[in-house]
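Missing here is one protein chain; the remaining ones are kept as they sit in the complex.
On to chain A.
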Amino acid sequence: MFKEKILVIEDDVQIQNFMVYTLENEGFEVKGTLNGKDGISCMIKENADLILLDLGLPDMDGMQVLHKIREWSDVPIIVVSARDLDKEKANALDDGADDYLTKPFSATELMARIRVALRHYYRMKPSETGKEDTTVYVNGSLKLDNGAHLAYKDGQKIHLTPLEYKLLLLFMKNPGKLLTYHTILKKIWGDGYGQDTQVLRSTMASTRRKIEKNPAKPEYIETEIGVGYRMKEYESKDFD
């Protein structure tokens, strides 16, 4: 049976044990290292399908490990840190991390993030072809027909402005993934907008009013305060 291999780079033995047990229990092959250097060399020698990376390592900064590995590999990396700083989170995500978990976290949370990251990784690979994207994206009761530029909810057409459509499309393409303000602004508004998150917040508010039952209890696009947004992933229901 094919087992996906996960590399855990974490200096705290207790946490590492916990993660290793949980992951092995879930049927992954797990390799743990206690510092950044071993982590990198393990990645070079044995390759992994996903990396869990603690930012506070004894020998080097976790961000350095992230940069090093990103030089040659696009393996999903989930950053795990006890430092709960919005800026650090956003930096890690902007620099190529796929997700960010703040300690303490639960086993359920850990597994959910790992599954999203892996699924995302496999899905991304073939779609990098540069042809015009006419995919129909479905998540729960939301459907986006990118060929026709139409959006549906519960089978009903919803009217989105071009900006709202672009925003929703970005999330539909990246379900489960935490997108930082910076990433979203860059992808939708272009580089010029930099850090002006106000325009993003307003667009998000109006989009939510069209796709969510209650915008303050969003079912689809959740807020990660100070960092960005994440679209929850659902089983697709087809309403055609």
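Simple rule for what comes next: a residue touches a chain if its C-beta (ideal position, glycine included) is under 8 Å from a C-beta of that chain, and two chains touch if they have at least 3 such contacts; residues count from 1.
Everything below uses one rule, namely that contacts and distances are computed from a predicted model.
*Asks:* Look at the options "ABC transporter permease", "Succinate dehydrogenase", "histidine kinase" or "Aspartate carbamoyltransferase" and return the one that UniProt uses as the protein name of the missing chain.
*Replies:* "histidine kinase"
*Asks:* Among A:M60, A:A107, A:L150 or A:L170, which residue is in contact with the omitted chain in the full complex?
*Replies:* For the chain that is not drawn, the touching residue is A:A107.
*Asks:* So which bits of chain A touch the chain we can't see?
*Replies:* Against the missing chain, chain A presents residues 12, 14-15, 17-19, 21-22, 25, 56, 82-86, 102-108, 110, 197-198, 201-202, 204-206, 208-209, 214-218, 222-226.
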